[in-house]
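Just one protein chain is left out here, and the rest sit where they should.
Letters A and B mark the chains as written, and numbering starts fresh at 1 in each.
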Amino acid sequence: MLNLFRSCFFAALALLLIQPAQAATTIELWHAMSGALNERVDELADKFNKSQSEYVLKPVLKGGYDDVVNSMIAAYRARQHPPIVQVNERGFLTMLSSGAILPATELMEKAGHKINWSDFIAPVATYFTKDGVMMAMPFNSSTPILFYNADHFKAAGFDKPASTWPELEAQLYAISKKGVSKCAMVFPADWEWSFLENYSAIEDVPYATKRNGFDGVGAEYVFNKGRLVGHMERVKRFLDDGILELAGQGINPGQLFIAGRCSTVINSTAAHAAVEAGAKFNWNATFLPTEKDSPAKNSTIGGAALWTLKGHKDEVYKGVAAFYNFLGNVETQVWWHKATGYVPVTQAAYEAAKAQGYYKDKPTREIAVVQLARGTPSDNSKGFRLGNSAQANIAIKEEIQAGLLGQKPMQKAMDDAVGRGNEVLRQFEKVNAGKY
Amino acid sequence: MVERTPVLDAFAHLILIAGAALVCIPIYFVFVTGTLTQQQVLQVPMPWVPGDQFMANVATAWQKADFGRLFLNSLVVSAGIVVGKIALSLLAAFAVTYFRFPFRMTAFWLIFVSLMLPIEVRIVPTYEAAANAALPWNAIVDALDLQGLARTITGRELTLTLDWSLVNTYSGLILPLIASATATFLFRQFFLTVPDELSDAARVDGARPMQFFWLILLPLSRSNIVAMAIILFLWSWNQYLWPLLVTTEKSMSTAVIGLRHLMPSADAAPSWHVLMSATLLTLAPPVVVVVVAQRWFIKGLIDSGK
Partner (left out) sequence: MQASTDASAWAGGAGRLRPTGPPRALPASSAESEQRGLKRSTFENRALAYLLLAPQMIVLLFFFFIPSFRALIQAFQLSDPFGGSTQWVGLDNLAALWRSAPYWAAVRATIVFTLALSVATLGVALLLAFAAHHVLRGQTLYKTFILVPYAVAPAIAGIVWAFLFNPAVGPIAHLLHSAGIAWDPNRFPGHAMTLVVLASAWKQVSYNFLFLLAGLLAVPRSILEAAAVDGAGPIRRFVSISLSMLTPTLFFLVVINFVYGFFDTFAVIDATTRGGPAGATTTMVYKVYQDGFVSLDLGSSAAQSIVLMVLALALTFVQFRFLEARVRYAV
């Protein structure tokens, strides 16, 4: 037994000493795209590597978004971090206050690449821009849309879902009462994104003060006042009346839709791949419903962006810039959009896909882009810049869930959610006093 | 055992069958899912009867995750952890039960405390420790300004700080996980049941402590060692977070990491069938270990039960 241990130890030492020789500069990218998306990222890296010979992009899948962030922090503290890391959109302020990042705009300027930053789709640009500087390179962005089972709607006597919530509600109740399906709508797992944040953006109501946090320190959540309360009360009504189903763990809500059990689902446009692969019925998609008198602003994005970390040689940053340049190409964007279902982040890419007739074949893929570019963004639909929103969301969801399950009145649940959310904001400000 | 008890026998078998069934229902579903196609996997409710895609899915999973190399890594790491933990724990348990010395119980409690802080909480500092195992030495050098001292003595600039990185190495995967109290606790429990007459007799015979350890204590402990080895092997095999953090090269990854990478992300086609067949693949080596190790288990027990 001791021998085994000894040989293991020496094998380890040997492996330590073997270093492959490298001609081109390697650039590591840590990301969180697992499953089929992992293959797409590898393909992307392949394309980039084949397009030039000075740099080699090496994507490393580091688990889920939380795993990636913790790996990055651990590695950064030990000075063993990669130059590029994928962080989801709500990590914006955390990355900004880290003091560890190089803004994308500066990186590209230094390397001499010309990027038309104003060509980026508005919600994407505003989310990641601060003081006119694009901090991160947008990578995978999406927005929620309404998928529906056309067969079910037809059987209940409707052509398609109505465009307003009250009318849709009537339709869903009809579907349920007529026995067309057991589940008219399934609640998505990331419902804070679609039912809270996007609702407030589309309805042009503030989610937090200080223009949803864009104006800096001192923002407070205010979603417990106004329309959002009514909206969540509506959701509670759906739940109590059996219209809405909670998927829980062990199965993706999208799967309940794909299996034909639930008639509608509000899900990310990136779920297209799964729906196309698995739905055996006539399905379709449409814009998110609005209220009757709604200004119908744009929806906001979800997904992640690529951040550049300090501490590497100039050579490496040239390579990073080259990769970002490649990523921003119309060709690459169109390929990424088609292969993954994420939206093209530049106007030019969108136009190109349209010109190729892509949306004639797959009209539902266009919905997300149109919804994101709808109208002029107001103060309430530019996105959210709230510190530690991942932490706040855990608390907010817990409280609102208690309201949905009838453990406390909905207004109180929303008030409690706001209270806990504000605590998180205050703590974030205390930790990062004076940084942003 | 000596008498005939057909009713009790039947009852015992019933309990065991129920137990085994209950315990294996989840595994059965893993198996069934692993035999379906992408289409069938998305159907609700899921079929109870297995499909025919088992080999196809296994092949896909193997190829997607490059399991060959991953299995080798998992084997090396698990074996290393098992050997390391058991060796260290046997020695420590021996010291704590058979020797009287100051801070004896303190040492035992210090070892025990290591069970009380999950690795997730200390993951970042542990990573820093693995990224540079010489960190404590460097801290001492800096605190005492030993480099300054060296300069004054020798008149030259000397770098006394070291950089010993265990990232992406087998040692980095093994060493931080070797610190553990479960095995020490187990062996302590066992050593306390060993009759005092044995160590008395050994001392009377003039045997040194290590001879007693090697010749008497270890053979007696065999069944416990085997049981612990099984548990530790399975535990190490399933480690996810630490190996994830300490490796960036695909060639140093472990089987369970490869498995989790196949987990369908929310935004793509849910390939549960591939994930589940990969689960079965990843389950295979530990189950083989369990089956094989049982032979030693029984043998050891027959010896000591005389």
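Heads up, the rule we're going with is that a contact is a pair of C-beta atoms (placed from the backbone, for glycine too) under 8 Å apart; a residue touches a chain by one contact, two chains touch by 3 or more.
Just so we're clear, the structure is a prediction, and the values are computed from it rather than from any experiment.
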Touch criterion as defined above, residue of A:N198, A:N325 or A:N388 at the omitted chain: A:N388
Residue among B:A59, B:L144 or B:A179 touching the omitted chain: B:A179
Touching the absent chain when the full complex is considered, from A:D66, A:E109 or A:E331: A:D66
Chain not shown: contacting residue from B:V49, B:V121 or B:I153: B:V121
In chain B, positions touching the absent partner: 1-3, 5, 8-9, 11-13, 15-16, 19-20, 23-27, 29-30, 44-46, 48, 87-89, 91-92, 94-101, 104-105, 107-118, 120-126, 128-130, 133, 135-136, 175-176, 178-179, 182, 184-186, 188-205, 209-210, 212, 215-216, 220-221, 223-224, 227, 230-231, 234, 237-238, 240, 256, 259-260, 263, 279, 282-283, 286-287, 290-291, 294, 297-298, 301, 304-306
Sites on chain A contacted by the missing partner chain, in the whole complex: 66, 69-70, 73, 76-77, 94, 97-100, 183, 245-251, 256, 259, 261, 388, 390-391, 394-395, 398-399, 401-402, 405, 407, 420, 427, 430-433, 435
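Just so it is clear, only the chains that are shown with their structure count from here on.
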Centroid spacing, where centroids are CA-atom means, of chain A and chain B in whole angstrom: 36
Contact footprint of chain B on chain A as seen in their complex: 1-2, 4-5, 8-9, 11-13, 15-16, 28, 30, 32-39, 60-63, 67, 70-71, 73-75, 77-80, 82, 140, 142, 189-190, 251-252, 254-256, 258-261, 268, 270-271, 273-274, 277-278, 280, 340-342
Touch list for chain B against partner chain A, complex: 38-39, 42-44, 64, 76, 79-80, 83-84, 86-87, 123-124, 127-128, 131-132, 165, 167, 169-171, 174, 241, 244-245, 248, 250, 252, 260-271
